[in-house]
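Here the complex is missing a single protein chain, while all its other protein chains stay put.
So that you can tell them apart, the chains are marked A and B in the order they are listed, and the count of residues begins at 1 in each.
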């Protein structure tokens, strides 16, 4: 990057995405990008199809730029902001002279991103695309006074982060009950320190999603929690016409 | 940070502090800060009490600035340099509009640090404080010709770093004997390569504290070393009046 754009400011959001884990990359990026300055160029190199026929994308969305393999990793970004431009990165003059089939992050994505940072219009990097891969993330279901979702990400503290949003929970009638598989009820709180050290809690975390945590501990360890685990938030059962009158 | 202060230089001292480990964060910061340029702004986000009633601090000490939760993590800094200003970070115009109760590093500490880097006086960030949390670190004891301390930190090489300083050792009478719990004597040397590969040694490390190491190996693994382990340095016994005269 610095060979093309010497005054670029480089920020390492994370190098800790598990290998080939497009879903984690997708969620980490979606949680972080809006806190960066306008026109930031984000480069994603979680790319199990590197060197294959899958395309390399450069996109503009929400006032930011994104360079990534066409494997659906940008799905949550494009759900937030419909992209105003998407191109396939093909123009050789903006790439490394020799392109490894196993490290396009170095030879294709990084130089393209550097040229974008220098102000090169996306359209010069290659042909405009009208279609791309979309990766459906598991969605939580709201029905019958309850939300049923799953663990979609585990952070380095061992918090189990779900696909259940604050808005979904807001639609339920208090008091609420949270369960993780057969475990629970787990109390809903505002922050980790609201329960004593070592106790389980559920709370809406910094990306707006419900998570299961152990105060000063690891829910992933305690509960052997894994992605895909079932999490249910139940509101108070309200039976129309039943008013405790008997 | 870059959204507020576009020309900030960001340095990642470490993202490898064990979760919630205030003591490790404290010692890492104390070992590193003096090597940075004057007026550097240090941000500490080891914060088990995030979102609770604990305060967020901005402080000036020793010509540097520090932004951290009020959990005692700055204790060794303030022991080196009495702070010339400490404020609670409350002024909303210097913070993210919405403040998550689980990620104040992002919503409170980082923007405040960026404003300080831009030259905002601490006093504008919130009210001046006259008291804050102090976190007592275990102190080594010098008495009777010996120093008794403990392992307080383990680095990524598996070196067991103690709270015994070079000055404490300097007060003893040579020759010296070092023990780790029931193990020893361990020879005191100048650097790891002074003993052959695989051998144990004790030395004064780069932060001025005695550490137990294995040359080209890991003392933490070999000795199952852990924080709190007892380390004793004994000088030659000197009995007043006894001069080997018989």
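We take it that a residue touches a chain if its C-beta (ideal position, glycine included) is under 8 Å from a C-beta of that chain, and two chains touch if they have at least 3 such contacts.
From a predicted model like this one, the values you see are computed outputs, not experimental measurements.
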Of A:36, A:78 or A:103, the residue touching the omitted chain is A:103
Could you tell which one of A:14, A:52 or A:124 touches the chain left off the display?
-> A:52
Contacts from chain A to the absent chain lie at residues 2-3, 6, 10, 12, 19-20, 48-52, 54, 100-103, 106-107
Pick out the residues on chain B that sit against the missing chain.
-> 9, 11-12, 35-37, 156-158, 190-194, 203, 205-206, 215-216, 218
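Simple rule for what comes next: only the chains that are shown with their structure count from here on.
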Chain A to chain B, mean C-alpha position gap in Å, rounds to 34
